[in-house]
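Certain chains of the assembly are absent from this excerpt, and the rest are unmoved.
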């Protein structure tokens, strides 16, 4: 029988590598189960499903977090993840800019600021 | 020089065909400029950009509108558009279900209800 | 000493006239205090304050409810109220359309639909 936790961790190794360890550490002395849920529900049950590849999954998550606008830390993580599964910086920028149409310009501008911070750290700037 | 309105309409012919005409008609006697803005800003300026193809652009819009959760009419239009540019019903369903992780289960369930209505009308059910 | 309820009701007579009676009736057999709070807090304490006239107050409320996007019934009431305190239909339309910049096009389009319904009932269409 497939172990759900291990299956989720395998996806996470591809997308986020070190980041999940930091999340575990943050949750460790308060509610470690939440860390387990993240591995088992989003990663084992959702990201590992057929029908969309990881590249597309991470890109729509970047779009979703840009729209939400109140989860900068997670947006940063998923922009990193999106790059890790072969999205180009340009594709990520396009997804964020498009959100100006659906969630307004402030959401798009703030998303771009987060992307810029990630790209800078990974030495990917300037783009154009 | 390229005409922005015509350039936007060309994208709309590919993605939404008839729907934009209905929007124009709705706006006609109150604020027709808003119809023009939709053609010129989202469609001419955003959807026609390089870096993401229309298939991916429509899929991230489906994700964004699922997260917003208060734009069922637009979600319906963009699920139709997503199908028109070669997203499979399965891909659309996966994008919506993934939003349960970022915007909660009610948003995902309500997004699926809208998708189901569209798929039914296009005789695409059952999926599985 | 000024009675807060009466002071609030005086504002409501200017802005919403009949509507508050319907709200009272809706709340009557479940939580009538909520009706009293609406009179005493928003209307007595906020709308009656110096510094902004009722015309401007109703217009910013129309903008706010357009942004929220999940309160169509209240948006309808406040578009009526905005008209009752001398906002023109054009001013209301402009406030709603401007929200496309901050909350996206779906919010603006849905706000315009609500405005259109109100304007139609008051025989104010076509605007342009």
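Letters A, B and C name the chains as they come in the text, with residue numbers starting at 1 for each one.
FYI, contacts are C-beta pairs under 8 Å (C-beta built on N, C-alpha and C of every residue); 3 or more make two chains touch, one makes a residue touch a chain.
Given the structure is predicted, the values throughout are model-derived calculations rather than measurements.
Chemist: Considering just this structure file, the complete complex holds how many copies of the sequence, given 3 are shown?
Modeler: Total copies of the sequence across the whole complex: 6.
To be clear about the criterion, only the chains that are shown with their structure count from here on.
Chemist: If you average the CA atoms of chain A and of chain C, how far apart do the two points sit, in angstrom?
Modeler: Distance between chain centres: 39 Å.
Chemist: What whole-Å value do you get for the distance between chain A and chain B if each is reduced to the mean of its CA atoms?
Modeler: 23
Chemist: CA centre of chain B versus CA centre of chain C: separation in Å?
Modeler: Centres of chain B and chain C (C-alpha means) sit 30 Å apart.
Chemist: By the touch rule stated above, which residues of chain A touch at least two different other chains?
Modeler: As it turns out, chain A has residues touching two or more other chains at 100-103.
Chemist: Chain B touches which residues of chain C in the complex?
Modeler: Within the complex, chain C touches chain B at residues 69-70, 93, 97, 100, 104-110, 112-113, 115-116, 119, 125-128.
Chemist: For chain B, which residues are in contact with chain A within the complex?
Modeler: Residues in contact with chain A: 41-42, 46-47, 49-52, 56-57, 59-61, 63-68, 71, 88, 90-91, 93-95, 97-103.
Chemist: Considering only the defined contacts, which chain B positions touch chain C in the complex?
Modeler: Within the complex, chain B contacts chain C at residues 23, 26-34, 37-38, 42, 65, 68-71, 73-74.
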